[in-house]
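Yeah, one chain of the complex is gone here, protein chain that is, but the others are all in their spots.
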């Protein structure tokens, strides 16, 4: 059977060169980087090399990189750690309505801890208006977090403009760059942010390693208390092989970014254009231009996401639906709802996310198998029969 | 040069069979376990198999196992999550004075959040008196955490007796079993605890995977907010390869525990007996009998730990000193101080921790290189010259 | 997949009794797109037995499999027997459902019951009113 992986937004394959780089640290070089002996030395040097590679990817300084176990941990660390470190200055936090749950739910936890939370809305393309951020700021605002790009609909946010505003007001700005770092150019100086999350399994590195970049001078409380690893900001024995893999993936991503982007965007563009041409009642979600290169997201009207995923899977195609991978199934994506789509339409969300291994044949396969799947589910759908009856002039 | 790794308390080598089990998940089987397609299925099944293996190791149910990124995360999750989940019942927490920093500093963070903390003392062997735990309990006590065995001096704690007391009082009991799970038999029913931390890199599994077992019905707040992975208790894409490795390591540990213990304890016992016989002014730390099999810990009087580590390393021997690996160097181990040792003596702490790869030759090598190292540093030590002058009858 | 059993997968991939019944004796519609699942059951009753059962479902894999299973379980049963099809029975017949999908089996049993109730309430009206004949004719 043809197997087509189009779920790179959930996690990417690991590049062979990345795996290769990791292997020694799953073998002979198993040392603990904190230890004062040669096994420790080898491990510590490996971690520091990775830190340099990650710093290079985003234009940061090595002491500003804190390794974590995932994008989720980076975001929890950022939201809770930055807010708690500044709570004497105020207890108001601002995030967008379309943040990943690791940001959104961290912010909700802050609410339980006595913080106040403002959710900034988005327009129908999922774009945050910097002016809305400006209006949300108060005397006691200590943290703003707006994602660099949304993982479900791919929309890029105007971080530079938002950073100008937060800088003016002396408010710390964090951006969740999990969907962008390693995929499109991300430069912390250019963006003007104070903290930035990234994760290696989004750009052909392994699971188990993410990072939070925190600008020198910006205070943050640890999420993981314990030993003095990571300069006292993140305790726990470092996951050396995964960190090495993250570093290698960062290096390769930086070197190969343009070529990757061109390849991926070309495939994606064809699907974005062709799918709605071949199937009626398909809504393209996200911004028409300002979106990450691999993202092709749709809502297929009258049918529901999971059943589409399952039928696509039976045709060898792996995709995701809304935030299916991280939310309780059946709840429509909070992102699509925030963009103003109805629950009915949002239930039919489908995200194809392209990676460097995809080919034109993959797109053609999707274009071939999708119409009968949609047809089949629509034939089963009471919503569709209602629609048909209504458009025929009612029951 | 002879290379002798005797720092298994800091981290163990990864067994070849464990690495082998992990490799597919760094290659073809790279899927995200939350995803609804065949890549997701393969990853999810791998994680669930590992959950079964870990549950088996400690006699728990699979739904009670939450995977984390490390022993440190398990402990932070337990201390903060169990206390916060019960704060309406009270805000008093009890931990022993010799807990790992990941417990101790988590408890200190709770103090910042308005909890009160009682530190239970230990005797000169590092043993907690259950009666001291009983005395520490108050109406508003919601959590007790006492480690199963101390990682620095190896002393096993009377968890069963402590559990009887906490049960009587309806207080949740957590135990940090990072130094014991996978090394000695650990059975949650036998121990009678409500939550238990473990980490794979302590028993020949990879770094990057630990677990917290939480008894069914015991409430806990997530440390990592976000998606609904791990039953909503720990968000973030699972580190599949590391979790698979942890599971495999658990299976092998369970199958091979007796043989391992016998081998390791035999080597350890020789060192425990011979080192003080060959070098004057050496104090054995920890309990004479009730200690984990791999631990041989000492204080070498008149000299300091790091310089010993460095000279031992120059002879190919990897060990650790007190909590050197997780604390700022130069501070004497809080464990040894709690056991009543002077700072002067505690500075000379040295921990040899044996693993399954060690041999008798390793012990002999240590016994050979240690005396000249100690002699050399003592010749350099102003404390030693003072002692010699004093014992000769003064200056 | 969300750990679906082989039986669920079979009923999802090859759902039985999909469709509508022209002039049904009872219709039951439950759920709505907001909560993610919506099912419409159509029944045909003959001599107090479910002569035919059909459904249309908008929803996840479990919702579709449950609908199919419920339709199969109900078909041929007397109304009283069919009304005793519980969510638990449906889930058992499907060899289990993931916890977060339990509500689907609730929906399925509910939809069938609603269709039966619909039929019964119509019957009452028929028995009590003079539209008796007109309805009968229309329904055959």
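Annotations for the structure displayed:
Letters A, B and C name the chains as they come in the text, with residue numbers starting at 1 for each one.
In this text, a residue touches a chain if its C-beta (ideal position, glycine included) is under 8 Å from a C-beta of that chain, and two chains touch if they have at least 3 such contacts.
These numbers were taken from a predicted model, which means no experiment stands behind them.
When the full complex is taken into account, the listed residue touching the unshown chain is A:36, out of A:15, A:36 or A:370. Within the whole complex, the absent chain has one touching residue among B:117, B:284, B:331 or B:367, and that is B:331.
The chain that is not drawn here is touched, among residues B:62, B:361 or B:380, by B:380.
From the set A:44, A:207, A:233 or A:378, the residue in touch with the chain omitted from the display is A:44, counting the whole complex.
For chain B, the residues touching the chain absent from view are 302-307, 310, 313-314, 328-332, 342-344, 347, 379-385.
Methods note: only the chains that are shown with their structure count from here on.
Highest inter-chain contact count (C-beta pairs) belongs to A-B. Note: centroid distance chain A to chain C, computed from Cα atoms, is 40 Å. Chain C has its Cα centroid 56 Å from the Cα centroid of chain B.
Contact of a single residue of chain A with at least two other chains is seen at positions 306, 310, 313, 328. Under the contact definition stated at the top, the residues of chain C that touch 2 or more other chains are 1-2.
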